[in-house]
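In this view, the complex is presented without one of its protein chains, the others remaining in place.
The chains carry the letters A and B, assigned in the order they are written, with residues numbered from 1 in each.
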Amino acid sequence: MTTLSAPGSRRAWVYIPLTMMALFYLVPLYVMLNTGFKSFDEVSLSTMWNLPSGFAFDNFRAAWEALRPNLWNSVKIVVPAATISSVLGSVNGFVLAKWKFKGANIVFPVLLFGMFIPYQAVLIPLVTFMSKIGLAGGTWGLVLVHVIYGIPITTLIFRNYFATIPETLIEAAKIDGAGIFGTFTRIMLPLAIPSFVVVYIWQFTSAWNDFLFAVVLTNTENWPVTVALNNLAGSQIIAWNVQMAASFLAAVPTLLIYVFLGRYFLSGMMSGALKE
Amino acid sequence: MAVASAEKTARPTRKSRGNFFTLQHWWGILWVLPSLIAVMVFVYGFIGWTARVSVSAWKGLLADYTYVGFQNFTDLASDQRFAIDVQNTAIFTVVFVLGCLGLGLGLAILLDKGIRAEGFYRSLFLFPMAISFIVTGVVWRWLMNPAQGDRLSGLNLVFDKLGLDFLVNSWHGTPTWGIAAVAIPAVWQMSGYTMALYLAGLRAVPESLREAARVDGASELQVYRKVVMPLIRPVTLSAIIILGHISLKVFDLIIAMAGKQVALDVPAIYMWTTTFDGFFFGRGAAIGIVLLLSVAVLVIPYLWYTLRQESDT
Partner (left out) sequence: MTAKKVFRFVAVLLALTLVAAACGDDSTSTTDGDSTATTLSSGGADEVEVFSWWTGGGEAAGLDAMIAVFANTDPDITFVNSAVAGGAGTNARAVLASRLQANDPPDSWQGHAGQELIGTYVAADQIEPLNFLYDQEGWLDVMPETLIPLISDGGNIYSVPVNIHRANVLWTNPTVLADNGIDVPATLDDFFAALDALKAAGMDAPLAMGEQWTSMHLMETIMLASMGADGWNGLWDGSVSWDSADVTAALEAFDKVLGYTNSDASALSWQDAGQLVLDGDAAFNIMGDWAEGFYRELGMEPNVDFGWAPVPGTAGLFQFLSDSFVLAKNAPHRDAAIAWLTVAGSLEGQDAFNPVKGSIPARSDGDRSLYGEYLLSAMDDWASDTVVGSLTHGVVANDSWKSEIDSALGLFLLDRDVAAFQTALVAAQTASG
């Protein structure tokens, strides 16, 4: 086959498929932004690939008007959910890695399996239960659900991290007379900050992107952005160009996180495959 | 990069026994108890509850737990719509998993060559992961607009302009195979992730092994086939399981792209419509249980294997 002798020439051809693939990944982003920046007059399905003649913000303005309350709802759901999840996950991860009790090796997989279940298998009880306890409809019910179904992955990430911390640190703390609380807060927490970032980002992203739980558990006025966006796209009184701009707005927060904290994001992703 | 330098999977650092009656021991249990209870109720309790509904006659607004045995399951077996669901899931899974594996491995091999701007490309291939399936669905719905003639738009318009008329197609409007078109955005979204998994796997293959093969006169292609591929087979297995369970659960993407139509129906959507639009709670629960079992068949051996391997090391 090809003799790939000179490193220089080898590199050169590599860029061709890479760049072609890059285009494939960028096409949707191009359409979202390109359409978003056109004025209403310029928008037409037959010219969707043409660049805008100038920067107009009609679409973004309209999309913002339509989605603003829902973006705020998403924030109200996602920030508490991610925060509480991080705290719970760190506690569980610490105990399961460093403060093992008899049966800890059973508890861990029992928790972990929850990560993979199809939520359709719990939907009927969930809706019934949440409305019985009066938490259906509002944003707090959704926070609770994201926290609980987030326990497996957050526990996993923290446990895997804590397991890498040398046992000698714990022993030393114990010799100094520290109990579980002291060991956790003084020794482990400061070390676990990178894991906090990973877990926070993971929970933020998955709660932000959730649709299924939100659509069964929130009222219209509490809809997060995904449900509202799907509704916009379904209603079609809203033109497709506004849908494009709205899609972009809905994706901005998680994209920003990805751009600025990509390393931590990826690390969370990898835990999903049970690999660190 | 975190992945490249990733440590071996976590390992338990000491045997935990002998301290059963100590205070410390109870503290540990106490700390995980809230989470454990929550998961017991919301995961296992609710699954049990769903299982109970799945063998009930519940149809209509008010709960009816009259036991009907496996009636709902046997009905599903002869339900033509469910047969479409199974067929669609199969097609979707094949296209999605193979697409992600092929693209992911290809990109990982290209990036593994130590090129400049590796970070840039890698970030580019991965960014769709950060986006929700709903956003993906809404955008691709317009890219894959099946309108023909002078109403041509989206990717079809590009094909037409480039003279690639033979590529113009009706996407998810195609009979039987329409679901494969829905898998394309899913590949777009998840192939970067597969690439990252493979890249981590490739980086873990010691350069000395490759070098040794090259010294033995192996071509670059042979190095990959004979040396690298066998070593990253576990990565492929992980990826198949992760991607496979995602494809069994696919829901949001189809709802956003195509709404509720039988042609593109999957079990997750059938469960949803039959339960909440048609009030067939028993049947909906049965579909939920079938979904759960198929995911469990895939995931439990994997979980067991991974955790056991971990405690062996």
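As a convention for this text, contacts are C-beta pairs under 8 Å (C-beta built on N, C-alpha and C of every residue); 3 or more make two chains touch, one makes a residue touch a chain.
Keep in mind it's a predicted model, so treat the numbers as computed, not measured.
Touching the missing chain, out of B:T74, B:Q148 or B:Q309, is residue B:Q148. Within the full complex, the residue among A:T35, A:T139, A:S206 or A:S247 touching the omitted chain is A:T139. The set of subunit B residues touching the chain not shown comprises 59-63, 80-81, 84, 141, 145-149, 151, 170-173, 175-176, 258-265, 273-274, 276-280.
The working rule: only the chains that are shown with their structure count from here on.
In terms of their C-alpha centroids, the spacing between subunit A and subunit B amounts to 15 Å. Residues 1-3, 6-7, 9-14, 16-17, 20, 24-29, 31-32, 34-36, 38-39, 42-43, 45-47, 49-50, 53, 63, 103, 106-107, 110-111, 113, 115-116, 121, 123-143, 145, 147, 150-154, 157-158, 161, 188, 192-193, 196-197, 200, 219-221, 238-239, 242, 245, 248-249, 251-252, 255-256, 259, 267-268, 271-272, 275-276, 281, 284-285, 287-289, 291-292, 295-296, 299-300, 302-304, 306-307, 311 of subunit B are the ones that touch subunit A when the two sit in their complex. Residues 1-4, 10-11, 14-15, 17-18, 21-22, 24-29, 31-32, 45-46, 48-49, 88, 91-92, 94-102, 104-105, 107-114, 116-126, 128-129, 145, 148-149, 151-152, 155, 159-164, 166-167, 179-180, 205, 208-212, 216, 226, 229-230, 233-234, 240, 243-244, 246-247, 250-251, 254-255, 257-259, 262-267, 269-270, 272-276 of subunit A are the ones that touch subunit B when the two sit in their complex.
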